[in-house]
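Of the protein chains in this complex, all but one are displayed in their positions.
Right, subunit A next:
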Amino acid sequence: MTGQTAPAARLSLLRAAFVIARRDFLAILLSKAFFFFLLGPIILIAVSGGAGAIGAKAAKNAHPAQLAVAMPTEQAHAFAAAHDRIDPLVSLPAITLVDPVQASDPAALLQRSGENYGAVLTGSLTQPVLTGTEDQIRKWQGEVALLAATASGADQQSFPRVVTESTTTSGAAKKSARAGTATAALTLLFLLTMLLAGMVLSNLVEEKANKIIEVLAASIPMDAVFLGKLFAMLAVSFVGIAVWGGIGLAIMGATGGLTASLPVPAVGWPLFVVLFLLYFAMAYLIIGSVFLAIGAMAPTVRDVQTLSMPATMLQLGVFFLATYASTDLGSPVELAAVIFPPSSPYAMISRAAQVPDLWPHLVALAWQAMWVVLFVRAGSAMFRRRVMKSGPQQSGKRRLFGKVAR
């Protein structure tokens, strides 16, 4: 049976990892369970999207934006009278008469808490000035011209030209919008990582249940097994992201939904998307390697569930840290979030949304990659030390805490 002799050599670490990754990737991709895995978030998005739309509509109906009218008193009353006349015929925005002195800075008036102004009308009936977001201006510009013309008693064929002032072009507004992008990206990154990292754990548990892990450990270094598993799951995750992202983009494209209101991140969209994927990979690999180490330590599925709880809590803590840090760039807390490996990807994607500098990303990615390697090595060493025992099996609790008890 063994007439010829195999050449004396071994697989390189990367090639060995590739053998593992190829098997795992194809096995998962071709399984029925993966189809349902893909469906899960789509159903979730659809349900939450529907609920969100209903909620948004309800909120809009409950608290409709108002037009603040800050014209000289007589003209303001004329405007209000015109509004009362026309409103039963045409659906018009609700109006509130405001003292012109209070509206000396319309942008500030719009930002005032406790009010629900969608736009501020200043100037005069013949030269109205409408200040608000681009969306709101686009929506109300015609109505304002109609009301102003009616109020001034002008010929219905000649409407006054409404001067518009968009509030989104200011530096403060841009900064605020980018912070929103940062939070959105950070949250998406967290949700994706949370959703997908657990797969690594279940994969390793399955491997232990199949008892094939010893064959793998005998054939190639455990580092390669761990790396292979991590990258297989990463590839599976990218497939998931591509599918979900594709569906999301298609929905957005069809509805014209969010594209108009998504603020451009500081590094620009193309680079931001690339960085998002890189940081997702890093966040996933870091937490995945932690989960692998847990899977390595736990002798039973029940122990895996118990042990994964602290890791899940760690993920949540990391998310809160990064979210808090994103509002205070350059602070010690933000720096700590950037340095602490599990929170580093989240903190850095937040930076990418708000700061245009690129070199910190190169440094951060190298830093995070180093920690991935360290975590993988520690996990595989732990696996070799703790799992590959033979003889009578101790209970999981005794195994885990026996040393402490002694």
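The definition used in the following text is that a contact is a pair of C-beta atoms (placed from the backbone, for glycine too) under 8 Å apart; a residue touches a chain by one contact, two chains touch by 3 or more; residues count from 1.
The criterion applied here is as follows: contacts and distances are computed from a predicted model.
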item: Chain not displayed: protein name in its UniProt record ("Protein glxC", "ATP-binding cassette domain-containing protein", "histidine kinase" or "MauE/DoxX family redox-associated membrane protein"); value: "ATP-binding cassette domain-containing protein"
item: Absent-chain contact - pick from A:145, A:188 or A:217; value: A:217
item: Identified contact with the non-displayed chain, of A:11, A:247, A:277 or A:382; value: A:11
item: Hidden-chain contact residue, picked from the options A:27, A:129, A:271 or A:369; value: A:27
item: Touching residues on subunit A - with respect to the absent chain; value: 1-11, 16, 19, 22-23, 27, 31, 210-221, 384-385, 388-392, 394, 399, 402-403, 406
